[in-house]
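What follows is subunit A.
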Amino acid sequence: MLRIVNGRVYDPANNIDGEIRDICVSDGKIVADVPPEARSIDARGMVVMPGGVDMHAHIAGPKVNLARKLIPEDHRRDPHPRVGLMRSGAGGSVPSTFATGYRYAMLGYTTVMEAAAPALGARHVIEELHDTPIIDKGFYALMGNNVLLMRLIKEGRKDAVRNTLAWWLNAAKAYTAKIVNPGGVEMWKSGSNNVTDQNSTIESFGITPLQVVDALSLAVDELGLPHPTHIHCNNLGHSGNYTTTLETMRVLQGRRAHITHIQFHCYGGKLGGKPTSKAAEIIEYLKNHPETTADVGQVMFGDAVTMTADAPLSYMLHKLSGGKWVNADVENETGCGIVPFVYQDSNYVHALQWGIGLELFLLNQNPWQLALSTDHPNGGSFMNYPRLIKLLMDRDFRNQEIKKVNQAAMKKTVLLDDLQREYTLREIAIVTRAGPARLLGLKNKGHLGAGADADITIYEEQADKEAMFSTPRYVVKSGKIIIEDGEFRADHGGRLLHVMPAYDPQIEEVIKPFFDDFYSIQFENYAVGDEYLHEHEIVPTLR
Partner candidate 1 sequence: MAETMLLIPGRTSKQGTSLNAGKLGAEYIEVTTTVEINSDDMARLGVKEGDAVRLSTEVGECVVKCKARKPSDLPAGMLFMAYGPASSQLVGGETQGTGMPLSKSFDVQVERVA
Partner candidate 2 sequence: MENTDKRIIENATCTFCGCVCDDMILTVEGNHITQAKNACVLGKAWFSEHTVEQRPFALIDGREAGTDEAVEAAAQVLANARFPVVYGLSDTTCEAQRQAVAIADYIGASIDTTTSVCHGPSGMAFQGAGESTATLGEVRNRADLVIYWGGNPAESHPRHFTRYSVTPKGMYVPNGRKDRTVVLVDVRQTPSAKVADIFLQVKPRADFEMLWALRALVKGKPVDPSIEEITGVSLHAMKDLVQRMKSCRFGVLFFGMGLTMTRGRHYNSGALLALATDLNEFTHFVAKPVRGHGNVTGADNVVSWQTGYPFAVNFSRGFPRFNPGEFTTVDLLARAEADAALIIASDPASNFPKAAIEHLKRIPTIVLDPKTTVTTSVAKISFTTATYGINTGGTVYRMDDVPISLRPAFPSPYPSDETVLRAIKDRVRQLLGQTA
């Protein structure tokens, strides 16, 4: 039991905006009150927020581990020593599992979603997540290039699509369906490079990417998943791709949809030419369509590792960087590409990407609709979050940084207009916790009302927001004090968050023959058994 007293509480989900009030904890949950003998934390001069929620990061599973193996030179610069009872690890852009969990906790984050994993590798993802301490976690299963689903979509079998999708999410113990460059990855694997846009035909299937997005999103809605389809649109990174993004969003209007790392999908200009910013157009669309949500995918200067199911994109990046490249095709489901990358502030494109991310944050008026992410480690490590928060909260700092980067790029943005906007602590609490928790449909996360999970971060108020958000004084996870006075005091496992949507078991008669013909493992050995779950929580569907 625990009582946090005298802290200024930011709990936007419960309309609490900087009030001094007590937060009480019992049995891992927030409660209305605790007996006087409960341990008390004096949070005078401190800010109390729900634990951070990262709805889009790449932290576990086959592609992450390939990336880890790929970059010993990066780990070597940033060891993570064993402290006390905890495990050691390697840091850098793609930390080892233990280091990932500890470092998220060190920033006050307590829930993180792995944003793209093949269902075929689900056991791998879950084993890694089990070795990722402190945080609660889940993962999105890649479905946008699933051959069986594309066949069923082509055949117009809506019920079969829904049931197949539900079977697959159950089998993988995933959190939602992820769509990555629908159709494009399948085209890459068949040697045809990529789809050209959202309306081009996916070879061998005779359907378009938009049909895939439409059908899968409909199925997810019908299943009532707590989080809608999580969509990485076609043409990521290409100049002129904002029209693809807008058209993808339009096909979904009226239904829930989440467009991820939208910064990478906001570019004007001609294909193959220099990109320009279309952040304003995208924000305008979001303003008029509250049912559509997004996370930013901010680029931060310095080392990154691009890792994506969007394998043709990865090949393009390899051609640009000339460096290491990994491609890993996954049978019938998806692909994978990895390219280590450095974002340079002097580079026009990189600076523009950085600028567009900031534009999105600063032009957007509804923080509930747009979550903070760097698409870790694609736009940069999650360790950049405190610096990103400072860019949002501190106009002088931001203007000073804007001066340091490629000015031709800045001229293509509104950033040189000395935007007045400074995020408040309430808004930061929304984009880093309350908002993503709501978008994920996690009713017990991202707020401090009675019944919520006791995931709490306490920061010392400081003028330098980067310093403030880099070193929380206390981090409480499921009611346990993990960090106290900036130091680790306890370890914690964290639990797997997953869904179990209902489906008609007859669908196995459709799925099993496909496995017999085209998979290299047995249908009966595909689904992840309950023995992999350890601590877990089935997040209920909405219907």
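One rule holds in what follows: a contact is a pair of C-beta atoms (placed from the backbone, for glycine too) under 8 Å apart; a residue touches a chain by one contact, two chains touch by 3 or more; residues count from 1.
Here is how the candidates were picked: all candidates are chains of the complex that A comes from, given by their letters.
Predicted, not measured: the structure shown is a model, and the values here were computed from it.
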item	value
Pick from 1 or 2, the complex member that touches subunit A	2
In the complex, subunit A residues that touch candidate 2	60, 62, 64-66, 68-72, 75-76, 79-82, 85, 87-90, 92, 94-99, 120-121, 123-124, 127-128, 131, 147, 188-191, 315, 324-332, 338, 517-522, 524-525, 528-529, 531
